[in-house]
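Excluded from the complex is one protein chain; the other protein chains are retained at their positions.
Read from first to last, the chains carry the letters A, B and C; within each, the first residue is number 1.
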Amino acid sequence: MRAVVYHGAREVSVEEVPDARIERPTDVLVKVTSTCICGSDLHMYEGRTSAEAGKVLGHESVGEVVEIGPAVDRIKVGDRVCVPFNIACGFCRNCERGETAYCLTTNPGQAGAAYGYAGMGPYRGGQAELLRVPYGDVNCLRLPPDAADRENDYAMLADVFPTGYHATELAGVQPGDSVAVFGAGPVGLMAAYSAMLRGASMVLVVDHQSDRLRLAEKIGAIAVDDRQGDPVDQILDHTRGMGTDKGCECVGWQAHDSEGHEHPASTMNNVVRSVRAAGAIGAVGVFVLSDPRSPDTLMRKGEVAFDMGMFFQKGLRIGAGQTSVKAYNRRLRDLIAAGRAQPSFLVSHNLGLDEAPDAYLHFDERADGWTKVVLHP
Amino acid sequence: MRAVVYHGAREVSVEEVPDARIERPTDVLVKVTSTCICGSDLHMYEGRTSAEAGKVLGHESVGEVVEIGPAVDRIKVGDRVCVPFNIACGFCRNCERGETAYCLTTNPGQAGAAYGYAGMGPYRGGQAELLRVPYGDVNCLRLPPDAADRENDYAMLADVFPTGYHATELAGVQPGDSVAVFGAGPVGLMAAYSAMLRGASMVLVVDHQSDRLRLAEKIGAIAVDDRQGDPVDQILDHTRGMGTDKGCECVGWQAHDSEGHEHPASTMNNVVRSVRAAGAIGAVGVFVLSDPRSPDTLMRKGEVAFDMGMFFQKGLRIGAGQTSVKAYNRRLRDLIAAGRAQPSFLVSHNLGLDEAPDAYLHFDERADGWTKVVLHP
Amino acid sequence: MRAVVYHGAREVSVEEVPDARIERPTDVLVKVTSTCICGSDLHMYEGRTSAEAGKVLGHESVGEVVEIGPAVDRIKVGDRVCVPFNIACGFCRNCERGETAYCLTTNPGQAGAAYGYAGMGPYRGGQAELLRVPYGDVNCLRLPPDAADRENDYAMLADVFPTGYHATELAGVQPGDSVAVFGAGPVGLMAAYSAMLRGASMVLVVDHQSDRLRLAEKIGAIAVDDRQGDPVDQILDHTRGMGTDKGCECVGWQAHDSEGHEHPASTMNNVVRSVRAAGAIGAVGVFVLSDPRSPDTLMRKGEVAFDMGMFFQKGLRIGAGQTSVKAYNRRLRDLIAAGRAQPSFLVSHNLGLDEAPDAYLHFDERADGWTKVVLHP
Partner (left out) sequence: MRAVVYHGAREVSVEEVPDARIERPTDVLVKVTSTCICGSDLHMYEGRTSAEAGKVLGHESVGEVVEIGPAVDRIKVGDRVCVPFNIACGFCRNCERGETAYCLTTNPGQAGAAYGYAGMGPYRGGQAELLRVPYGDVNCLRLPPDAADRENDYAMLADVFPTGYHATELAGVQPGDSVAVFGAGPVGLMAAYSAMLRGASMVLVVDHQSDRLRLAEKIGAIAVDDRQGDPVDQILDHTRGMGTDKGCECVGWQAHDSEGHEHPASTMNNVVRSVRAAGAIGAVGVFVLSDPRSPDTLMRKGEVAFDMGMFFQKGLRIGAGQTSVKAYNRRLRDLIAAGRAQPSFLVSHNLGLDEAPDAYLHFDERADGWTKVVLHP
C-alpha cells in the first residue's frame, strides 16, 4: 500500500510499504478514504519530537471496513467508520472511566497510544491506503448512511473537533458564558465552534493570522488580532474589565509572537490573565516533557514560567491534556448527522495522498489560507 | 477592647483599640471567645506581604452574638457562631454561585475580602475581644447548643478545616482514592483528615517535621518523611509505581527544603510528579501576585517554573485558591456535632490573648509541637 | 395603585389597592413596566388551588427601581430590573446552595415563596403598578442599558425561560442529545428552546394545539401532534426505536387528552416510555399536594399511577420542582443581551393592565394564538 512516511526534519515522502493487515482477533482493517494532516504532525515534521525515521504518519482517518478479526462483534465489513486518534483497549482502569487518551494497555509503560505518532506506541498511521485498528469494536465510530456526502465533516471527528470540544469541556463552558480562545489554528477554531454550540454568549478568538481570524468571525466569534495590541487588554475591553468566564489554550509550547519568537508560557499566562476570578481553563495545546531544541531554557526540561500567583489569587481551575475522543465523538457525530454542526468549514484543501509532501510544506509554513488539509487516498 | 496589632516584620503586640461596633444595618457584633493564629498570618508576620502597620490580625473566630443591626433577620443576640474568614455579601455574581471567597462587593476592585488580612479589605481582625461581622446573616454560621464544650473543634471551621477540605474537593477525592498531601501544617493535616472522611483508601502525607508527621499517622494517614529520600519516589513505592489518584498542595510559595532554602515550584511540581495520569490536584497553599523579597527571581513577579510538560502529558486537572468557607462549613459542622469529626486534634496550645506575641514567635519558628494555637480572649 | 385582584374561580378584576411600599430595610420598590400572565396563574384562575380572594396576582415582573431601603447596597434607584418569581433571602441553607426556590426564610413553615401565588406566602403580586421586592439586593436582576428595547425578552427571565431551562438542566441535556418535550405551552416551548441553545441534536415537542406546534417548529424543533397517534410511538420512530436521550415534562397534573379529559399520570408516564435506558428527565409541570376537585381519585391526595416498573428497568433519573430562577437568570440575560436568544418569540399579546380580565379568559381557554400575554401597566 502507499503511505506517507517520515524520514527526518521536514522530510516526508509517499512510498510503497507493506499492507496493513489483521494481526489480532480484535483488529479491524479499514480502507482509508479521508485522512487529515494535523497541527500536531507538524511538531514531528519540524524535528521537535523523538519520531523515528520510517514512521507512517497520520492519526485522523475515515474509511470503510474491509476485514474484521474473529473476535469483533459490533463492527461489520462495509461499515463506514471514523477512527479516533487514540488507540484504546476499552477495559483498563482509565478506559473504563472514559479516559481513553490514557489507556494503560496499548502503549505499555506510558498512558495513551495513537496512530503514527512519536512516543505513542508502535502503530502505523492513517495517511495510507489501509489502516489496522486494534480493538476495533472499541475504536471504530460508525457513521450514518450519508457519510460519503459529508466525509470532510466526519473526518473532523477523529481529532480536531473532539479536541476543540475537550477544551470547552475542561473549561466547563456553559450556556451564557463568555469564552476566550487563544489560537485560531484548527483546534482553536474547533474550540470556538464548540463554545458556540454549547451556547456561549460571547467567544473571543486570539491570533495573528488574518485568514484564521476571518474563519473565527464566520462562525460567530469575535476576532482579537494580537498584532493590534495586548490581546488581554482587548479581551478586558470586551468584558467591561472583568475578563471572560472561561478560557481555552489552543497553542501549546511552541507559542510564538507575530515575529516568530517562541515564548512557551505566553499564551498560557495570557489565558490566566484573561479569565475572571473563579473561572476555569481548558488547555489542549501540546506541552512536551522536554524539548532540547527549545530557545527557552526552562522549556528544555518541560517547564514554563507559569503565573501561579495570579492563578491562585483568582481561584482558577485548569485541565490539560490530550482528548479522549470517544468521550465526545458520538454526540458530535449526531450533531453533524442532524445538520446542526458543519466542522468542515475548516477544510481549505482536499488533496490526493501523493500531494502530502507539498501539503506538509505549506501547512507548516502556515501559508495563507492553509487551515486544514484532507488527503483522499 | 484589646486586640493583636501588627506593626511590621515579626512585630505584633496586644493593645487597646477602639471597640468594634455595628456600622451597617446588616452587621452583627460578636464577642470573641476563641480565635486562632493561622499559618497564613505568618506570611504577614514575616513581612512577606503588603500588610500595613496598625492592622488588627485574625480571621478564625468563634464567639457569641452581642448585638445585631436592624436589617439582620436570621442571627439573634445570644447565638454562638463561627465566622468564616472570607467576608461575603451573599448577592453578587460570585457569592450567588457559592464562590464567597471571590465576593465582588466587600473588597471593591478585588475579588474577595477577609478579616485582618493584607490586601483583603479594610476589615479589622478577630484576634480581639469584639468582631464586627458585615452581612451577618450571610457570614455567621450558627453552632449547636453544645458549642462551648467543643469550641476548639468549631474554631477549626473558620478556616483550616474548610481549607483542607477544599483541597480534597478541588482534587475531587472520592471513596477508594489514594491521595498524596504535600505539607503537614494545619491545612495539610486537615486535607488529609478530610480525605479520610471522604473515604480515601490511602492518604500519604509529606513533610519533614516529626511532630506533624506523627499527627498525620494518628489520623490514619501514612507519613512520608522527605528527609529520608525523594518523597515522590516514596509515594510511587506505596502505589506500585502508578502514583496516587489525587494530590493536594498545602504548602504554597514559601515551600522550602529541610535546610530551609525556598523553592517556590518544588512542592507543586512534586504533586504533579506524584499523581497518576488523568488524576487531579487541589492547591490551597498560598501563592502571591509578587514577592519582592523572594530568593527566587521568577517568584518575585508571582511566577514559578511549573512542570507543564508533565502536567499536560498526564492529562491532569488542578484547581487553586482560597476556600469559599460557606460552601463547606455547614456540613463540616454537622460532622462535628454528630461526633464524626474532631478536627481539634490539631490544636497544640490554648492561650490567652495576651500571649499572642509569644505564640506568633514560636509558631513562626515551627517550634516542635506548635501545630495550632487557639487564643481565648 | 391599580392591580389585578383574584376573587374566586374565573373572577379577576383590575382595581385600586394600597400602594406597595418599602417595609423592611432590605426592600426595593419597583415600578412595573411589564408583567406576564403565567400558565400557573391559570391553576388559581380555575379555582384549583387554595388562593384566597383579594390576592394581587402576578409573578413575572420587569420594571424600574423607584426606591430602596437603607440596607440595600447593590441595587440603585433608576436600575432596570427583572424580578424572579421566587422570593429568596440569600442566606438560608437552601439559598446558599443556589436552591432559592426552596428558601426557608421567606415563607416560614414551607420551603419557597413567590409573589401573588397560592400557598407561597403573603406577598402581593406584580400585575400591578408597583411591586415590593424583599431582599432586593438578592432578588433583583439588573438589566443592561438596552433593556427597554427588548423588554419582552427580559420579561421571560422572571419565570418561563428559566423554568424551561431548568427542565433541560434537571434532565442534563448535553450537546448532541435528542430530547423529547411534552407540552408546547410557554414552559414547554422554553424547554425546547433551551435544549436547542444547549446544542441538542434533535428536539421533539408533543402537543395537540396547532399554533403551539408551529412555534416549536419555528425554533428548529420537530412537532409531534398527539392527535395523530401515540406520541411515544412517533418519538420512537424518530429515534430508530431507541427513544430520546433526555425528556422534559412540561404539563403537570392537569394533563389532559385532546378531548379535554384529565389524566394526571399520562404525560409523565409518556416521558418515561419515550426516554432511552440510562436517560434522564426534568419535570417542571406542576403537581400539587392535593386537588380535591380532580376527576382522578389518586390525584385528590397528590398521587399518580407512576410507571415505576419501567422507570426502574430503564435506570432513569428524574428531577422535579419549581425553578430556582437565580441559578440561571444571569446567563440567560447575557444570551439575550448578546443577541443569541430571543425568548419573546413566545409573546402573542401585549396589553394594558386593564385588559387583564379579558386576557385571563382567553388564555385560560387556550384560545388559538394566545401563547403568552404581557401586560404593560
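Here is the rule we use: a residue touches a chain if its C-beta (ideal position, glycine included) is under 8 Å from a C-beta of that chain, and two chains touch if they have at least 3 such contacts.
No experiment lies behind these values; they were computed from the predicted model shown.
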item	value
Which of A:Ala9, A:Ala71 or A:Ala148 contacts the chain that the document leaves out	A:Ala71
Residue, one of C:Gly78, C:Pro108, C:Pro122 or C:Gly309, that touches the chain absent here	C:Gly309
Among C:Tyr6, C:Phe91 or C:Phe287, the residue in touch with the chain that has been omitted	C:Phe287
Touching residue (missing chain; options C:Gly39, C:Gly63, C:Gly112 or C:Pro343)	C:Gly112
For chain C, the residues touching the chain missing from this view	94, 97, 99, 101-102, 111-112, 170, 253, 264-265, 268-269, 276-278, 283, 286-290, 298-299, 301-322
Where the unshown chain meets chain A, residue by residue	24-26, 69-71, 73-74, 89-93, 96-98, 105, 137-138, 326, 330
Missing-chain contacts mapped onto chain B	165, 174-178, 194, 197-199, 201-202, 330-335, 337-338, 340
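In this section, only the chains that are shown with their structure count from here on.
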item	value
Interface ranked first by C-beta contact pairs	A-B
Intercentroid distance (Cα basis), chain C paired with chain B, Å	42
Distance between chain centroids, defined by C-alpha means - chain A, chain B (Å)	39
Chain B: positions in contact with at least two other chains	97
